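Got a structure for you, written out below as structure tokens; questions coming shortly.
With one protein chain held back, the other chains of the complex are shown just where they sit.
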Amino acid sequence: MSTRRTFVKWLVALGVLHGMVVCAGFLAPYNPVEQDRKSPYLPPTRLHLADANGHIHVRPFAYSVRLRVRSFDQYEEDTTEPHPVKFFLNGARYRLLGFLPCRMHFFGAEGTRIYLLGTDAYGRDQFSRFLFGGQVSLLAGLLGAGLTLLLGLCVGAVAGYYGGWRDSVLMRFAELFLALPWLYLLLALRAFLPLAVGPLEAFFLIIAVIGGVGWARPARLVRGVVLSARERDFVRAARGFGASNGYLLRRHILPETSSVLLTQAAILIPQYVLAEMTLSFLGLGVPEPAPSWGNLLSSLQQYSVLVSYWWMYLPALIMVPFFLGYLGLASSLQERAEAYKIETSSLGSLT
Amino acid sequence: MRYLLRRLGHAFSLLVGVSILAFLFTALAPGNYFDEMRLNPQIAPATVAAMRAQYGFDRPLLVRYASWLNSVIHGEMGFSFGYNSPVAPLLLMRARNTLLLTITATLLAWAIALPLGVWSAERLGRLPDRLLSWGTAALLVIPDLALALGLLVLAVRSAWFPTGGMASVDFETLTPLNKLRDLALHMILPVTALLLSVLPLLVRHVRAAVADVRNAPFLLAAVGHGIPRRTLLYRYALPAAANPLISLFGFSIGALLSGSLLIEVVMSWPGLGPLLLEAILARDLYLVIGGVLFSTVFLAGGNLLADLLLYWADPRIRTESSAR
Partner (left out) sequence: MKIEASGSGQNMQPLLKVENLLKRYAKGSLTGAREELLALDGVSFTIFPGTTLAVVGESGSGKSTLASCLACLESPTTGNIWFEGKDIVKLGERARRQVRPQIQLIFQDPASSLNPRWSVLEILVEPLILQRKFKHEEMKQRANFLLVRVGLSPDIVEQLPTELSGGQRQRLAIARALSLEPKLLILDEALSALDCSVQAQIANLLMELQSSLGMTYLFITHDLAMAAYLADEIAVMNRGRIVEQGPAEKILKQPQHETTLRLLAAVPRITRAALPAVEQ
């Protein structure tokens, strides 16, 4: 089964990417909110192998940088002393996986700082902010999608299984949520909630808003699956054995929705990561100084940043593999669903 | 005809539903414009209370909704606290700009996606098709936001066309023809960004839909009759694939409206998006509700158009509605 293998391939790729974000503390050399007012908008640190005297070093190294004379944002390298890149060295304190106190970082240098993606207006390391921001954005996407799917599953199951007035009321309600372009709906929901809140509250608020926006579509899909599963012979047979509604839903009907839910999850998670980014970008999301992918890009709203500091755009490129992973996962799931459909229908005609 | 009337009634009931929902949410929402005002030490509490009473915020929700409906009938749609003016005129101007953007982008997107998708479906699995698939996948995985910002960076660095706004500073002094040219120049960037955000999805769907019907027995029979390929694809395959494509049309309008909101903010196009954002930040509730309703009207309009197309393209719906 090649579709299964591509599915696993994408899943592993996504696992690795997410693992990097989960271990942000270890991979990121610095604290994402630590400011260095002396070096705002520092371009990405250059790593060299050959020094000013033409000697080749085995270990890559960096030079420390200083402001060019009579300039306020042009930096130059101080080539007197190379600072080799060190691995597994001690640095800023962090908690690995959120609880293990730790000081070891994957890489760094002594005597200078290595900014792989440059720094922002406050001299914060963009690379560290990208990794830690990924924790916020990806988690918001995951939890938001989870919330949406849970809502969609409940609504769809009730509407499809019980039918009647419950079905019509719930589906009419779903139509209202589909009547708005999703970004307008997202902003509208956000508009009715408090603006100035702490980072943690804002985080959960955003998950609630994002998760509350998209439930209508999965609810419709689940309803369709439940509607057809309810009339399947093995469900009627189980009812004939004296099964209760709860049992039928739990054991026979809801498992039928699993492939739809899985595909929807692969589609929704990246969408919701984007939604969080959009909200944070517009200043309606996780407030500064907490990093998030939207916050990282929001400085690009300033014309001067856009014109002068090109590296502020780099985070947008580095997040592409994440979206690629989810796209691959979703299409392999869709292919598998199609293959399954063909397989079962051919079986049905054989008997 | 009855079919269309029914769809129209449906769209209208959706609008009413959305407005009721919006009002319910405002009632549940913690904090409003006056709460923000109360935090301002320069405004006396009595003034705030007086304003609250003046705008009817001390009355029950149902009364507020009724008076809002009344103002809708009078073409006001409530009152913006921030702009100190009725909402509708504020929105109309901005809505026109948003429509200008989305309609242009919709037309262009479909004008490109249809031939491209058919072209690709015709070469299913061959190199050009595979290249196109890779291209659309690449565009699909770049976030809209990144795409818009990237275009902006590109435009700023190249200085080929204006970046931001809708008109040059000297717009008023230009001749009508140059005015049009100026507008078109300003539209290039946002329209391109919008196009690139929806085009990959459209092309993929058109390709899939055409590929789906390409192997249908009636088409194979038509091949047997010696009908030329071009005629076959555009006169036979495309109409047969029309159904999913027309529902995609409604979807594309929704996607374009959403995309437009973001792109308007990024490229400072004076559409509904920036206004809505501003209204949210200022807690200007009626303006928010108005903006949201306008977007609903657009989407409902798009869906009505899709229904109209479906009515025209699918004989089954025509017979169904005439039978009733």
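Letters are used for the chains, namely A and B, taken in the order the chains are written, and counting of residues starts over at 1 for each.
In this section, a residue touches a chain if its C-beta (ideal position, glycine included) is under 8 Å from a C-beta of that chain, and two chains touch if they have at least 3 such contacts.
Predicted model, so just to flag it, every value in this text is computed and none were measured.
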Contact partner of the left-out chain, one of A:101, A:164 or A:242: A:242
Contact footprint on chain A, counting only the chain that is left out: 232-234, 236-244, 247, 252, 255, 344, 347-348, 350-351
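As a convention for this text, only the chains that are shown with their structure count from here on.
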Separation of chain A from chain B, taking each centre as the mean of its C-alpha atoms, in whole Å: 25
Chain A residues touching chain B - in the complex, by the definition given at the top: 172, 175-176, 179-185, 187-195, 274, 277-278, 281-284, 294, 297, 300-301, 303, 306-307, 310, 313, 316-317, 319-320, 323-324, 327
In the complex with chain A, residue positions of chain B that touch it: 14-15, 17-18, 21-22, 25-26, 28-31, 137, 140-146, 149-150, 152-153, 156-157, 164, 254-255, 257-259, 261-262, 265-266, 276-277, 279-281, 283, 285, 288, 291-292, 295-296, 298-300
